[in-house]
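Here's a slice of the assembly, chains where they normally sit.
Labels run A and B following the written order; every chain starts at residue 1.
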Amino acid sequence: MCHRLLDGILDFFFEYETPRMVTVRNKHIGIIFRFIQLAVLMYIIGWVFLHEKGYQSTDSIISSVSVKMKGVATGNVSGLGQRVWDVADYTFPSQGSDSFVIMTNYIVTAGQREMVCKQHSSSGTCKSDRDCFAGQHQRNGQGIMTGKCIDENGQNTCEIFGWCPAENDTIIPEPPLLLAAENFTMFIKNSITFTRFRVSRRNLVESVTGEDLQNCIHHHLQKPLCPIFRLGDIVSAIKQDFPSLARKGGMIGMVIDWSCNLDLPDTHCLPTYTFHNLHGDLDQISTGFNFRYARYYREDGIEKRDLYKVFGIRFDIMVQGKAGKFNLLQTTVAIGSGIGVFGLATVVCDLVLLNFLPKRDYYKQKKFKNAETKPQISESKD
Amino acid sequence: MCHRLLDGILDFFFEYETPRMVTVRNKHIGIIFRFIQLAVLMYIIGWVFLHEKGYQSTDSIISSVSVKMKGVATGNVSGLGQRVWDVADYTFPSQGSDSFVIMTNYIVTAGQREMVCKQHSSSGTCKSDRDCFAGQHQRNGQGIMTGKCIDENGQNTCEIFGWCPAENDTIIPEPPLLLAAENFTMFIKNSITFTRFRVSRRNLVESVTGEDLQNCIHHHLQKPLCPIFRLGDIVSAIKQDFPSLARKGGMIGMVIDWSCNLDLPDTHCLPTYTFHNLHGDLDQISTGFNFRYARYYREDGIEKRDLYKVFGIRFDIMVQGKAGKFNLLQTTVAIGSGIGVFGLATVVCDLVLLNFLPKRDYYKQKKFKNAETKPQISESKD
């Protein structure tokens, strides 16, 4: 009894079952069959293995970006005389994170303090005091309405309690005050880590020397690895005109892509830089980029502020990328799944063979055998 | 010889091999078989093709968000009289990136300068000078201890060198100073690009006109595309009470979702906006959101600062989404993989057929044939 069980187990382990096949010699079906098989094979080799590198396990990226601007701009501001702007003046936020703004133009309203005054006319007009609801503010209002409608230079506006004098932002300086920003340079430092593979890289790769950092300017063909970018070049790359972009501001996306094949030495793991226009076309509504910020100070014991409406280029730096490294498990799975797709050939060919060929009934008899020998169906000896 | 080789190659190319099958007429097994096949087919058509759009290749999103607040608040602050806050005062950071804070309440400690003074009692008490270690600071300390324990109004605290007078943050203003923030509006501009498909979209889609931007307020049913949000509406959407949230601050996540089917015209690619409570419930420990910031100024040649403990609503805007577009390769792979899953039906049915049916031995004989004719097993002629 035990002997028989052992035999059964041995039978199971030393036995191999393979499907019995019918070989059909037919040019049409053969060509379809081999063509589909070839297509699947090309897909597995060409796409899964070579293009998608299906034999590699992958790792995602963690990254940190810091930015340092260089450049100085000067110009005359009406009422303020000649001014100069350096990196601490035109970078927001100053610490240079992966989303930042370079000021290219601005409207300053100096010496504001909290008091009662008229609004600027563009913020909404009134006909009489009844249009001005005390204690509320208009949608584009510059302060809290006192309830009075006041007339100045033929333009009636609601009187407000707010930061006075109210800002007048109807005239945007032309040419932009910091037109020289075209020559500003942006030094981007990007450190990445593939945590699973324990590989860390910086965009200051081996071929970038200390001397390069003093002299080089990024060029997508001649200097693709130089991490110092001229603002004017970036704006050209997204096919925009610098003066008009600088005047009303805009948004630019920068993608740093690290697609690394870690089966090669780490030094082959290099970044690529691309730029994308993210502010829409100038003929669309609500284009440009601007924001308001205030510098507070105290004069004669009274808190005052200089209000800046800043127009600028907002940069969003996005780091993408993944690393791949040979992995036996991954390779086996890629092969195994590929073999599964081979079944497609049999399915398609059987469909043709058993339904569209003239000899389809003959092939059916060869392929199928009834388990039950039913008398009403004459069965070919098989 | 060469002729035979050619014959062999032609044989290979014009030959098609298809498995020989046994047809079993059995209601139970037939129903199981067809039911599983139907389920797989429904899964492939319904889930893989219709729901997951397996026939499309996908692209991830790059995006840029900018935010512009509108609204003015006013109120009386004890010791400072009536104050007014506009966008430059209550937005942090002022440039309006995808993570920002709207101030809704604050505690101000005006005119601090670096000198020696007592701490506020909540920062830790002392009994004698021995409790105050000169040169160190307590965990919640407001400055560097001088080593003296001083008594004031019956509360002993360690004397410190620090910004004096020390902040007293025990009493949080109630109602919140900027309760009017409920009516502030938030204009969100979001530009996205699907880089691989070269499609760029803005959340100011075609149906949003310039006039809309002057008047509309987002409503998730009536105005789902209006990009202007009222703060009070957002807080309602996450089922919170504005005054209590405004008093101690909170965190709100906003998800802009772009799931685009680019087989349709681009104009069908629209954003949806959802809000999520990210600050926990008010009965949990350490709720709310606050931070300290300082406005520095110089008075009589001495550097001073006004310290603000700001309570506010922190918004994190997250842009998600992917685009899909018909792709022949992707379609073939989806079909091929689906056919692989059909094999499941055969595996399950064979299991039943060969192990659980009464006629299982009969079916085994029909299905299997031994390559070696072993005398000890009587084999049915097949």
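Operating definition for what follows: a residue touches a chain if its C-beta (ideal position, glycine included) is under 8 Å from a C-beta of that chain, and two chains touch if they have at least 3 such contacts.
What you are looking at is a predicted structure, and each value in this text was computed from that prediction instead of being measured.
Shown are 2 identical chains; the number of copies across the whole complex in this structure file is 3.
Definition applied: only the chains that are shown with their structure count from here on.
Fitting chain A to chain B on Cα positions gives a rotation angle of 120°, stated in steps of 5. Computed from the mean C-alpha positions, the centre of chain A lies at a distance of 16 Å from the centre of chain B. By the touch criterion stated above, chain B contacts chain A in their complex at residues 11-25, 62-64, 66, 68, 70-74, 82-84, 86-89, 93-98, 185, 189, 191-193, 195, 200, 202, 204, 208-210, 213-214, 295, 297, 299, 304, 329, 332-333, 335-337, 339-340, 343, 362-363, 366, 368-369, 382. The touching residues of chain A, when paired with chain B in their complex, are 17, 19-27, 29-34, 40, 43, 47, 92-93, 99-101, 114, 135, 137, 139-144, 161-163, 251, 253, 255, 274, 276-280, 284-286, 289, 291-294, 296-298, 305, 307, 310, 314, 316, 318, 337, 340-341, 343-344, 346-347, 349-350, 353, 366-372, 374, 382.
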